[in-house]
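Below you'll find the structure, written out as structure tokens, and then a few comments.
A single protein chain has been omitted from the complex, and every remaining protein chain is retained in its original position.
And now, chain A:
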Amino acid sequence: MGKEKSKSGPLARRPDNSAFKQQRLPAWSPMLTASAVLPFFYLLALICMLLGVWLLLTVQNTQEMKVDYTEAGSCNLCFEMRKNVSNAGQRCTCMIMFSIEKAFKGDVFIYYGLRNFHQNLRRYMDSRDDGQMLGRKSNLKSPSSYCKPFDVDEKGVPIAPCGAVANSMFNDSFILTYYTINGPTVVPLLRKGLTWYTDKNVKYRNPKMDNLTLPEVFEGTTRPPYWQKPVYQLDPFDPNNNGFINDDLLVWMREAAFPNFKKLYGFLYRANKPFTKGLPAGNYSVTISYNFPVQYFKGRKEVVLTTVSWFGGQNHFLPIAYLVTSGLILLTAVVLTVVWWKFGKDGKNMAD
């Protein structure tokens, strides 16, 4: 556009005639030509198809077994018992039988799954004190106000760990039994190393001990109202798994994004027979110490046994999505080729 010529006087404010200021910088000017777009689409369709097939084969090699034990079998009695709050202190155990047709080869992971438990509710997620769980002494005796009403008990004693997230910790426990010809054997589980490295070593620390024992460090605090044991008795045999750095507590404190989730409970210990190659096929039973009540939010509980691959657990969505996408891209590429052939090939529409 031309400049205002009606202004008289010297052209002192005219910008320099440099390439930068006159927008004449050397530039690359791409355009969507047929020779670029069409091969690109065909190549992408091929890549997506290969990825889809590869992922499908990987996922087919994983195995998963889900056992819903909310009211199944003898757990029905425990389910009825937990409806009454006054029975909260009583123990209840039940047993579910299941069988595995095909052996689980490789590392086997045991999860507990919950359905319809919204750990992603905003007020619930706010109800925690990360400073306290980092081991800060100032936060230990005076938890943050976000933890209300789980910050102090009725006598005014501060709660450690405070907040609704820690208070609602999952407290069922499982014992897996395998029925061999010689009789039942307990399936050995490793209950350590369940969390991220950064959770265990950075985000959660016990308060500094300074020659005190852990119960003495937590002197002046009390356990959350729904817990049976105080936090320093979660694993008294292992100081690296006791207090705020207990693996089960850490796994629970990492809030799930969706209402149906599963959290790691343990790994199969594969040092001894017959579990050296994984879980053999056969009959199994899981003995559950049933504590967590789910009827208040119409939830379900389940035990999940699964193997994993480099891709993760068993999730059929992504391979199928890739295959569908590859089909769609191929269809689009064919349509584009037809459009290009009929309309734009000889530059018919480009007459100036």
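Keep in mind that, in the parts below, a contact is a pair of C-beta atoms (placed from the backbone, for glycine too) under 8 Å apart; a residue touches a chain by one contact, two chains touch by 3 or more; residues count from 1.
As a convention for this text, contacts and distances are computed from a predicted model.
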item: Listed names "P-type ATPase C-terminal domain-containing protein", "AP-3 complex subunit mu-1-like", "aldehyde dehydrogenase (NAD(+))" or "Small ribosomal subunit protein uS7m", with the criterion being the UniProt name of the chain not displayed; value: "P-type ATPase C-terminal domain-containing protein"
item: Chain not shown: contacting residue from A:L11, A:V85, A:I181 or A:A257; value: A:A257
item: Of A:D107, A:E219 or A:D238, the residue in touch with the unshown chain; value: A:D107
item: On chain A, residues whose C-beta touches the chain left out of the figure; value: 1-6, 24-32, 34, 37, 41, 44, 48, 51, 55, 107, 109, 111, 119-122, 125, 128-131, 134, 136, 144, 146, 194-199, 202-203, 251, 254-258, 260-264, 267, 306, 308-315, 317-318, 321-322, 325, 329, 332, 335-336, 339-340, 343-344, 347, 349-352
